[in-house]
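What follows is chain A.
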Amino acid sequence: MRYCLRCCYPENCRPKVIFDEYGVCSGCRTFEQRRSETVNWREKQQELSKLLESYKEKARKNNSPYDCIIPISGGKDSHFQAHLITQVYKMKPLFVAYNHSYNTAVGIRNLTNIVEKFGCDLIRYTTNPKTARKISRYMLKKVGDITWHYHAGIMTFPIQTAVRYRIPLMIWGEHGEALLHGMHNLEDKVEFTKKHRQEHLMRGFEPEDILDDPQNKDITRTDLAPFFYPTDDEIGSLNLRGIYLSNYYPWDEFEHTKMVIEKYDFETFQDRQTSFNLYQKVDDFFQDTHNYLKYLKFGYGRVTDQASIEIRNQRMTREQGIEMIKKYEHRLRPKNLDVFLKFAEMTEKEFLDSIDHLRDTSAWQKKPTGEWDLLDWIGNHTLDKGIEDARLPIKEKWYSLKSPKKESSRNTSVNEDEELIFL
Partner candidate 1 sequence: MIAIVEYGMGNIRSVYNAFTLLDQDVQITNEPKTLESADAIVLPGVGAFADGMKNLREKGLLDTITKEVIDKKKPYLGICLGLEFLAERSYEGGITDGFGWIKGTINRIEPQDIRLKVPHIGWDDTKILKPVGILKEMVLPAFYYLHSYYFKVDESQRNVITSICDYGSVEIASSIQKDNIHAVQFHPEKSQEAGIKLLKNFIDEIRR
Partner candidate 2 sequence: MLKHRLIPNIILNNGNVVQSVQFKHTNVIGNAVTAVDFFNSWAVDEIIVLDVSRSTDQRSNFHRIITGLSKRCFVPLTVGGWITDVNEISQFLKEGADKVTINTHAVRNPEIIKELSNVFGSQCIVVSIDVKKTASGKYKVFINRGTEETTLDPVDWAKQAEKLGAGEILLTSIDHEGMRNGYDLDLIKNVVENVSIPVIAFGGVGDWKHFVDGINIGKADAVSAANIFHYTEHSTYNAKEFMHDAGVNVRMPIFYKLPTPRRPKYDEIY
């Protein structure tokens, strides 16, 4: 297996990267371009300002109560986006959230926080846990993804809402695949498309495909209601556009998190079995199991993504990144899996057997005993030729960023008639 000589990405990562003649991946190169001195962020932000002004104007003319929609999860990015749009650009957004049913206490506290702090209204669609279980079980077998409905939901329900309420602008935060894998350069000025959502976030599945599948025994049209994308004509007649703030801002989530902790009481985890990063994906209860599945399929997981981000932002060395992978990801089975198995009503054997056909055989090899073994891992590539040439100098030493712990008022015993609950 070949690995990027600068960050930790393997060549079999999804979506794919391209290694250049120096052995550095397209994710690193695109990131480098973003951090280049030639990028005029001020100019880009002026462009953004003009764009947003035109939508504010449109909303004024139409007497619309909201001039844009911000799809949120309540996480650090949601807080940062809300800050930019309401405080800097002074817009009147409608928050739209999708409740995947696998919430954490911290996640709910953060969601309550964002609504409270920014004074914006929220429309939140809840998929009930029974439906969520059905979909997770189905998608586990199909593509090895128990959180398919998260992406399907957050990337469809807000668009359905935009069409229903005739709000022609959606404001997204980062284009993950562009930032991590270098799918797009800054100058592409990429916008949200159903195409990208379908291929990369929904793993090629639209709800219609699930209904057409003879192997689907229990998922109904009702279960899939929030995932049906509006028609091309509906999108076209509204002229709906989805822009990414990461096209206008440098986007360092470490810096964002520092700011939203300080200014808006954003809450992180206090510790984590499965990563050094305490502020990503804190709203997702089954994140550990989800990341474990990625590892079981491809031989690498989210810690690889997170370490690569830190390396590119010059806070960690490649060696430190590899240490993190060794500590949190390599050959580690998360405790969280036990909770998932109980919820999904399956045994670990069933779980592993479901994804047998999804193992990437360039990363995993099946032994005669039926067990799978890793063919390689980045720990074997600490001395590859070219690492020194690709190395970036450290700008700021990495430290574990976390917020002060919050007490949940619902945990401590308190008089119910004295407790005002927002969400």
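Picked so that all candidates are chains of the complex that A comes from, given by their letters.
Going forward, a contact is a pair of C-beta atoms (placed from the backbone, for glycine too) under 8 Å apart; a residue touches a chain by one contact, two chains touch by 3 or more; residues count from 1.
Since the model is a prediction, treat every value here as computed from it, not as a measurement.
Engineer: Which numbered candidate, 1 or 2, lies in contact with chain A within the complex?
Structural biologist: 2
Engineer: Could you pull out which chain A residues touch candidate 2 in their complex?
Structural biologist: These residues of chain A touch candidate 2: 15-18, 26, 29-30, 181-185, 187-196, 198-200, 204-206, 208-209, 212-213, 231-233, 235-236, 240-242.
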